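Structure first, commentary second.
Note that one protein chain is taken out, while the other chains of the complex remain in position.
Just so it is clear, A and B label the chains in written order, and each chain counts residues from 1 on its own.
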Amino acid sequence: MKQTARQIADLTGGQLNGDPEIVLESIASLKNAGPRDLTYAEAKFRSEAERSTAGCVISTSAIAGHTSIVVKNPKLAFTQAAAALIAQAHDEPAIHPTAVIGAACSIGANTRIGAGCVIGKDVTMGADCVLYPRVVIYDGVTIGNRVIIHAGAVIGADGFGYVKDGERYVQFPQVGRVVIEDDVEIGANTTVDRGSLETTIIRRGVKIDNLVQVAHNVEIGEHTVIAAQTGISGSSKIGAHSIIGGQVGIGESANLDAHTILGGQAGVLNNKHVRGGEVLWGTPARPLKEFLEQQAHLARLPRWMDELKRKLGFRGNTDS
Amino acid sequence: MKQTARQIADLTGGQLNGDPEIVLESIASLKNAGPRDLTYAEAKFRSEAERSTAGCVISTSAIAGHTSIVVKNPKLAFTQAAAALIAQAHDEPAIHPTAVIGAACSIGANTRIGAGCVIGKDVTMGADCVLYPRVVIYDGVTIGNRVIIHAGAVIGADGFGYVKDGERYVQFPQVGRVVIEDDVEIGANTTVDRGSLETTIIRRGVKIDNLVQVAHNVEIGEHTVIAAQTGISGSSKIGAHSIIGGQVGIGESANLDAHTILGGQAGVLNNKHVRGGEVLWGTPARPLKEFLEQQAHLARLPRWMDELKRKLGFRGNTDS
Partner (left out) sequence: MKQTARQIADLTGGQLNGDPEIVLESIASLKNAGPRDLTYAEAKFRSEAERSTAGCVISTSAIAGHTSIVVKNPKLAFTQAAAALIAQAHDEPAIHPTAVIGAACSIGANTRIGAGCVIGKDVTMGADCVLYPRVVIYDGVTIGNRVIIHAGAVIGADGFGYVKDGERYVQFPQVGRVVIEDDVEIGANTTVDRGSLETTIIRRGVKIDNLVQVAHNVEIGEHTVIAAQTGISGSSKIGAHSIIGGQVGIGESANLDAHTILGGQAGVLNNKHVRGGEVLWGTPARPLKEFLEQQAHLARLPRWMDELKRKLGFRGNTDS
């Protein structure tokens, strides 16, 4: 939907400089934006902004030779304006005819369900959700409002819990539920297992990237973000406002306080309690500063060992 | 299906205390169980069991004030009883009308195939299997009895094998098969590739979690369990009764003896032979004790280096 510069200034609460009637039709990066595009520039890219051919630039100060909108946080204002500019009218039906919807489901207003989605029985879904094609929701899952689930995600499969019976493994009952609160986003081919006897809970505002595994009985606190290919083992609790890097592994029944930050590929041990918003890295995960210090010393170790050998006759890997 | 306490005692071979006619309708955790629920309590949760409102408790001794069933392994007995209590009558057809079944397939009695599954040609599947929605089985795959495959899993895709032709890669033929034996369970969005010229084999009783990668020509021995996001490279052999943690990587043509245990995120090198049921961790994977000892010494290294510097004038990362 086309917007004038004035409309965008109003929408973002920014101060307009230049032509208020210029019409913008789309968005683009600073590098690629043309006369019909809105773009944005952080303060440090001011000279690039001046040289750009964008129709309008959102920045922290007026951009010479351009229609611009001055705000405190250009990236956020651009994001808000983009939502209006690229809003699409949908011509297809809200629920694609190839989707399979089970008995006793409740689906809220304006919720869109893509081609090939399979929704089990007794599923409750709020308003304004988007399920991209081929999402599978198992029986009994509860989903809030404005939830976005990307293609291929599987919500509510059985947890991975077994009891040994002699040499065989027998599946422990996996009959719990999944609750996904408002404004959650779930990436493509991500899997969220149902609880075994309890409930797997993803609190409001959580953002989960592609190919993430969320096991049974896990609880993820609100406004936490989890990057691709991370795995969270059964019964772990991730505190609110945490930031979990990609390919992180979190052991069973771990407990991360709110505001925890985990670097990519970090590994948190089973039953570990990560306190008070620490920044951790490595496997086993340890405070970032400690990890970096250890790595730096490890890098120097070969030379120190050489020095010990030369000066003091140490023999290292021989028995002594 | 409702069961009386007496029926559950009979089914589990346990000793009944209290009211044999009490009717149980479902299962729940010790914390949540109500008067119509069966639950279980390990010995250490005896006092919680006494305070619970469960209709019947399976435990290692009688629970005061409750109808209880005494067995040696409460969790196993509960699992067995739960299977009877939560058994569901299916009202849908065994093969969902949206499933696509290729030519010349053989599908055993009581096997259920969910919505949107795609089964290739010449696929043989035994009895009492469950394929959840959107499973894909490529041509020529053989599946035993009582196999459960969760949504989105892909069985029999081409292996990842190429030959260099100048600067280009040409696919080496991937025309082998996949054999999945009885009682195997495969998690959501897991991938099991066909053999190149040989066969990828998953032996009976193997349990595989979500998002696991099993490459071409791999053989997984019976009753082995593999946690989420683990990857097993081409032509590796995993011995029977092994336990493979989450996010483990196993290199090409590795060979793990039976009863191997690998900690989460461990990495086994190409061609490595892991002998005699070792417990390994780290990358490259090494015996657990060794890994932990190295990590402990690494944590102390900064202080030791400081001591070497102060007492002996070592210079560490400078050339000497």
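Just so we're on the same page, a residue touches a chain if its C-beta (ideal position, glycine included) is under 8 Å from a C-beta of that chain, and two chains touch if they have at least 3 such contacts.
Values in this document were obtained by computation on a predicted structure and should not be read as measured data.
Student: Looking at B:G14, B:G55, B:G152 or B:G205, which residue reaches the missing chain?
Tutor: Touching the chain that is not displayed is residue B:G152.
Student: Can you work out which residue in A:Q7, A:T79, A:N110 or A:T199 touches the chain that's missing from view?
Tutor: A:T79
Student: Would you indicate which residue among B:M1, B:A43, B:A64 or B:V100 is in contact with the undisplayed chain?
Tutor: Result: among the candidates, B:V100 touches the missing chain.
Student: Hey, which of B:Q15, B:T53, B:S106 or B:Q294 is the one touching the hidden chain?
Tutor: Candidates B:Q15, B:T53, B:S106 or B:Q294; residue touching the omitted chain: B:Q294.
Student: Looking at A:G14, A:G120, A:G176 or A:G205, which makes contact with the chain not pictured?
Tutor: Counting the whole complex, the residue in contact with the absent chain is A:G205.
Student: What residues on chain A make contact with the chain left out of this view?
Tutor: 27-29, 32, 73, 75-76, 78-80, 82-83, 86, 96, 98, 114-116, 132-134, 148, 150-152, 183, 185, 187-189, 205, 207, 209-211, 223, 225, 227-229, 241, 246-247, 264-265, 282, 295, 298-299, 301-302, 305, 308, 312, 314-317, 320
Student: Could I get the residues of chain B that touch the absent chain, sorted low to high?
Tutor: 98, 100, 116, 118, 134, 136, 138, 152, 154, 157-158, 160, 162-165, 167-173, 175, 189, 191, 193, 197-198, 211, 213, 215, 229, 231, 233, 247, 249, 251, 265, 267, 283-284, 286, 290, 293-294, 297-301, 303-304, 307-308, 311-312
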